[in-house]
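Data first, discussion second: the structure below is written as structure tokens.
A single protein chain has been omitted from the complex, and every remaining protein chain is retained in its original position.
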């Protein structure tokens, strides 16, 4: 199976700040990194490439510019484009079919981030609205600046969030808490502090976006130094635990590790630990 | 399908403080709003009516009087009434059948709150014991005064809570944490502060019950101004996420929205957003 | 069904500090209570005995000595012993089969703690690394001293944790949060304070190990005074809620209580409550 | 919990051919027993009464007249009545909400048959079309005459069957077989012989409807002579097996029988077996 | 969302024998239609196109030539190609990662058939070995000639079938029967008659491949005349029933039909039924 090649990108930039670490940046700052049609395909193409690229061990995801991770859907574009919502289909069942296919395709783009074998750290600043929650919920970790403005915005545009927030928020914050209902039903903005208190982010970084990127990069470098076999397995098994019983997950873990414990990484890591040396691991 | 009519109520009061908002009050303050036989049927009848009433968008649930949301089951009544526990059936399998039918019926009353299509906000003050936890766990949000006294009381009357707490607490606070086990196994009381820290309530209101009702009403009014199609869908999909995989829930969301995105609310909400106007939505 | 007898123990001590309370201590302090081969079998034998012993109502689990609950796997022993990892099987599928059987057996030892019918309180101090997380995640409650050092260490030895942490941590802290991913992927140590903030422990005790043991014992005595029928049922039903829907769990609860509400404990507990007396319950 | 009383019935007849056996007959033969509005409510009311009636142990369900069990939905009535389909709601999301509520209510009527604690035997003859499949799939056993004409008719009226067939057929015939897809996608009629070969019915009775009723009654009498505790438990546990794992179901079974094995029926049945006598069991 | 275009095909032929019916033929008869590398991608591309093509309502899938539907994997090609199995990776964990990615990709090609919104009828003749079972199990219906030779061949090449048979056979034949275990564990061939008796195929056609194609085409034309909204919904809901509870599936059905019952097809189909006319339905 060949590695999927990375297409030419117009709305994202992909750089390699240090070995094994890739930085993916949503790059439409003049529109607050709002999403429209072609961006979904770029997003999916990027993550379908990175998931299998042996030179990649950790991914950072952020938004270009000073003002936003992403302000969400580009509503103006959505209004004018010949999109499924405005299509001139009169039969409601046929329109529903078209909408369902469209939603599934958008969901699939976001899910390409969640499906990525390597850890993805979302670095959030400024407006992180609507789609910004859907997208960062599909990442493994979320760090933010202390002035990030969050909002599950969809109710304000007359719909239930349908590309991931409602499915993934209970997983990443722990349950369908009173707070989850509050912010999802009201579409009210919330602060970095509130996001931290309710477990949506695990770190709030003082000092603005440069400090955030620095902390993200340090964490990524740290993870990139670990056994990629161990890191990938840990992510896979943790994700497989959601919505399944503990018995199921334990058995799945045993099957997974029946191959993975045969890794040379185990001997290398143990030995390095005893000898206080830093191990070097083969690509994966 | 006709709207189920609201019966004459003896132990609850139902009022409409403002358009689209209904206030349901447990109204047996002289007994600390403790529950006995007929109250279960009233509770269910109320929520089976409100769930489909197009004039209702948000529901507030509180307890009358100064002292309690509800002190739980009315143990004295339970002791004297010819209830299943004290019934003179000698065969344990037949008694078990009777008890199982009885528990399922009580659970069904509480579940009528959880099944209600519209958001329900529990406003808690004073004693919120036993059944008070079962009942408020079936609501979408929980706010409380800072002197609310909580207790998962059932172990103290020799039984495992069986009308909802043990099933819903892990959903609404996030998992079967050390704290959940602590308060459920010990039946020890806990404070508003502890309830907030452990995500059982999302707001603690200073200033007593009047302030609590005010904050509840403001939140309800705010939600009632949103698209009812969006609010109802958000609640439904969030609730459907529990105990199911993310893949399942994403597909369910796509099917749900294939009809709901055809709503006139979407155009109205988008346009109002662009024009900075307050939209008005049709009844649902 | 006869009670399984307790074997002679070399690496654990089992004492009865007060009626109905058992204290299980990992007793290999000179090696920081690190685990190797025979300890797994002792652990399982102890909990398979205690689960059905009518003289036991609550179990405390701690580590001997001043320095550690347990530092995890004894890597030196693991390296030299003729263990599955180092076995001279060349065919990867046969080695995988051997490893899978081995992992399932170790998981089963840890699961014997989770399966124990009686509540188990983990009292953590000093190093609580690797296996220390797997083991304490299988307990019902976790208390710790304020100088406990936690670490999901497995990534540092080149593997995904496979005897329980990745399956149980989402259950006991609430979801696959950003913090869970952070500490599991990075293998970085974390403090008692961080463990409390993220719901891994529910109490941090000041004053060192003696104070911790004292608080653990008081809690255990308190629980031991409650109806054992109620306590056992509460634990069973809460554990059954994970990975299942609320509807499923409610029905399971009704079936469970159809027998358990016939307990003499219910009458005793109710009456004692009304009469302000302390009830005494039969053994279970 | 009081027994729900049986309402006055216009479209069903309910008789007691022999002790403990109830015969429910769809009674609108002039319209081939086709269903319209009020019949759904009668159906539900009947089964909500019978499920808890201690004088009932087995239920027979058949259609009046010579020509049909039921020809399905009364399309003419459906066309003229002010039903949800023809309602003058223009917003598709509000129409969808109304339709969803309506479907859930009809499903609930059919589900009242499946939820009935006592075994229900469907006796099928003549036209068993559309709703006839939905309804009989909710029964425990299906017997038919050799000239019964079956049809999953819904595709022919432009819709996917939504009151039970598509959910229950895979359960009652075993999987989503090539045959299930064939008859459900094509809406082609099929014979008694084909129904037997594909496990939809378990008996085809020669000699027409009188012979069918006779065989149904004999089977019902036979079952009514057994321990009602054993019969009810067997039905409950078998139904609980669908869509769940074997481990889950085994545990559920153990909890169920922890009460039910205390039945006096066990001693009576065992003793009668050894003494070759016919036991008599208490009502349930 | 644009329709995915159909690529140039080298190993499949795609024809339109009659309106709305597409015939996909595996076209490598000189090698008994055995699969190797590029064929998987063609298969997936074809079905990702057909699933959304409004001119397609039913799909026939067969094998070119007289001798085989498909003899399975082309083992010779597999042996010489630089495939994952023979790749020179020495570390077992890295080889496992490569194999896992490869299997998931092949599974995904087969799953594209199962995911296709339109019904797919497999027409089987001659050798239907290994992959032939995986592939036809992902179809909705299976018809065969009376001289078809079936075999779950994988055990004979030293592996457990991993691209679908073991997951889908229990779904399409009904459970993990003694027969399923027999043919899967032994890799013994079985006849058309045995396939029919055990519900793997639903029709065995006398007269060889031409008769089979004729019967397939007639069935396809028949289905193509039905409401595409009804047919697509029926397939979707039946497939969603597997591995889920009936309650879950009923709710899903209600949500699905809340949009689909608004179809013009319903009125057209009902009216045509009453007027004994053949309806014509819009494209979907």
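Chains here go by letter, A, B, C, D and E, matching the order in which they are written, and residues are numbered from 1 within each.
Here is the rule we use: a contact is a pair of C-beta atoms (placed from the backbone, for glycine too) under 8 Å apart; a residue touches a chain by one contact, two chains touch by 3 or more.
This one's a predicted model, so the numbers in the text were calculated from it and none came from an experiment.
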Checklist entry - Any idea which of E:3, E:160 or E:274 touches the chain not displayed? => result E:160
Checklist entry - Pick from E:65, E:92 or E:228: which residue touches the chain that isn't shown? => result E:92
Next on the checklist: Across the whole complex, list the residues on subunit C that are touched by the chain not included here.
Outcome noted: 1, 52, 84, 91-94, 96-98, 101-102, 105, 229, 232, 259-265, 282, 284
Item to check | Touching residues on subunit D - with respect to the absent chain | outcome: 119, 140-143, 170-175, 199-203, 219, 222-223, 226-227, 229-231, 233-239, 241-246, 248-251, 253-263, 265-270, 273-274
Next on the checklist: In the complete complex, the non-displayed chain touches which residues of subunit A?
Outcome noted: 244, 248, 252, 255-256, 258-259, 262
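Note that in this section only the chains that are shown with their structure count from here on.
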Checklist entry - Along touching chains only, what is the step distance from subunit A to subunit E? => result 1
Checklist entry - If you list every residue number at the subunit D and subunit E contact, are more than half found on both copies (same) or fewer than half (different)? => result different
Checklist outcome for this item: Separation of the C-alpha centres, subunit B versus subunit D, in whole Å, is 34
Checklist outcome for this item: Chain centres from averaged Cα atoms put subunit C and subunit D apart, in whole Å, by 47
Checklist entry - Which residue numbers or ranges of subunit B touch two or more of the other chains? => result 92, 96-97, 170-171, 173-175, 199, 229, 242-244, 248, 255-256, 258-263, 265
